[in-house]
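Only a single protein chain was left out; the remaining protein chains are all shown in position.
Note that the chains are named A and B in the order they appear, and that numbering of residues resets to 1 at the start of each chain.
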Amino acid sequence: MNAPATERFVVPIGPQHPALKEPGHFEFTVEGETVVDATVRLGYAHRGIEKGAEGRNWTQTLYLIERICGICSHIHSTAYAVGVEQLAEVEVPARAQAIREIICELERVHSHLLWLGVAAHDAGFDTLFMYTWRDRETVMDILETMSGNRVHYSANVLGGVKFDLTDESAVAILKGVEFLEERTHHYRKVVSEDAFFLQRTRGVGTMTHAEALALGVVGPTARASGVARDVRLDAPYVAYADFPARIQLLTAGDLEARFLARLDELLDSFRLIRVLVAGLPAGELTAKRMPRKLKPGEVISRVEAPRGELFYYIRSTGGEQPDRVKVRTPTLCNMGSVITQTIGHNLADVPMILVGIDPCFSCNDRAVTVRRAGDDNGRAWAWADLRRYGIDYYRRIRN
Amino acid sequence: MKIALFTDLARSAFRRPVTERYPFEKRPAPPLYRGQVSWTAEGCTGCMLCVKDCPAEAIDFFTLDKANKRFVFRYHTDRCTFCGQCAYSCRFSCITLDDEAWELAGGDRAAFVVTYGRPEDIARVELEELPATGA
Partner (left out) sequence: MTRDLINLLFFPAGLGLIAAGLLYQWVDRKLLARFQNRLGPRWFQPFADALKLLGKEEIHPAGSSAFLFAALPVLALAGALTAALYVPLFGLAPVFSFPGDLIVTLYLMSLLTLCIGLAGAQTRDRFSLAGALRVFTQMFAYEAPFILALLSPAVALMLAGQPSSWQIGELVLSAAGQPWFLLTLPITFVVALVGLMGKLELPPFDAPEAETEIVAGALTEYSGRGLALFSLARAVELVVGLTLVTALYLGGIGAGPLAAVLFTAKTIGLLLIVVVLQTLLARLRIDQTVNLWWRLGSVLVLAQWLLLLIFRVLR
């Protein structure tokens, strides 16, 4: 055959694509079915939340922050609340912290089960998808009974939590956890034994320990490659110092390991929830006094979201409003691994590798100004300049 | 070759589907459920904490006469995010979130604005188109 040996073309995935539950844009250059190059563009779901936080008071911002993510809403508000409480030098009662941790772990359960379903769907295993989401209803119901809402629990207030753990809730939690634990053992067997499913996960998207370190991945994605990185243990927040989690490490680093890492984490969460419910410290639900104005200062708050390390930087200039809230979500840290891991794989594996990091695009999208090193001309654009630029840009791409 | 879901399949085949037939069959919401906000004048001192901390600016508060406790509380259901901060902030338990009124969809925008207060005060607020206090 004298035809050109390489028939390359670019498969665009997104911003709208059935594999993506949120907008993101990927371009995969393929030769036949093999991916040889990949690029990613993020930012389609930028919502201006960081800027929005600057125009609201400390309490209002708490609820705005909670809406960054529709899956891990509580962990965002916890990260923010922990930071603000540190700024205000407020001591949060132990019972409130423990209740926060219970909800953190229940949320992790809900998030990982959701992810398992989505990943199964991307692998074309819809039956597993339906079963996991059926069982996820259990934890959603628990959270609804406990907090009054299925998604945005609004458990946190600055200085503590809104509601107590009632006896009915405790019973519901223990009952639900027992059922879910049995199901999770079963799903762990499914993902590690089902012959057809293993063909799609074993040895796919393997990331070695060294690569994981170099790419700076976080969360279960890192732990599946043997990187012992878990904020719950490295820098315990809320009640994690008294009720510690156990790290779940695997070494294989492929998609199967990422499935198993998350399922193992689920099992540890069940253990932790039981310990917390049994040993819930007595005491108040909120701190004595939470000031409306905060002293000037800045603080960094790190927590372990279901997807990995979530980072908050909060600065106060002494007013009723935050001066700056900076959020970095784990998806951003993990996105680099998608680009490197897909190269050399079959196009059919791309959605699986992408979903393997459990991406959450709209949480992740931020406005970024890139300044090259040594470029003194770091322009600050006024509104008029920005408008001018926008008009020129669209005129240019239309022609 | 192991196929892992076989037992689930056999079990599901003889099980009722778990799909809930909402709106034909309704499941009551749990008691803590955060639905529509309601306000009662009893105990209200007009401190405005609920308005200040509302993240969605869903509350308009009208202080007609603070000494005689004549207030009007206008609530925008369509802006509300049902976070419950207003109920939490209120030291006199004037605000509650309803666990029954949560099917709030509707085609009429005006129905989303609920005004609480004495009828004559509401009439005054509406007739004179008073600005909300602190707005």
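Keep in mind that, in the parts below, a residue touches a chain if its C-beta (ideal position, glycine included) is under 8 Å from a C-beta of that chain, and two chains touch if they have at least 3 such contacts.
In this text the structure is predicted, and so the values were computed from the model without any measurement.
S.K.: Of the residues listed, A:144, A:194, A:254 or A:309, which one is in contact with the missing chain?
M.R.: A:194
S.K.: In the whole complex, not just what's shown, which of A:79, A:123 or A:239 touches the removed chain?
M.R.: Of the listed residues, the one touching the omitted chain is A:123.
S.K.: List every residue of chain B that touches the chain not included in the displayed model.
M.R.: These residues of chain B touch the chain that is not shown: 3, 5-6, 9, 12-13, 15, 17-19, 21.
S.K.: Can you name the residues of chain A that touch the chain not displayed here?
M.R.: Counting over the whole complex, chain A touches the hidden chain at residues 9-12, 17-19, 33, 120-128, 130-131, 134, 194, 196-197, 199-200, 346-351.
Note that only the chains that are shown with their structure count from here on.
S.K.: Hey, how far is the Cα centre of chain A from the one of chain B, in Å?
M.R.: Their C-alpha centroids are separated by 29 Å.
S.K.: Give every residue of chain B touching chain A within the complex, in rising order.
M.R.: Per the stated touch rule, the residues are 1-5, 8-9, 18, 29-30, 32-34, 52-56, 81-85, 88-89, 97, 99.
S.K.: Which of the residues in chain A come into contact with chain B in the complex?
M.R.: Interface residues on the chain A side: 56-57, 59-64, 66-67, 127-128, 131, 134, 137, 144-149, 152, 154, 157, 162-163, 186, 189-190, 193-197.
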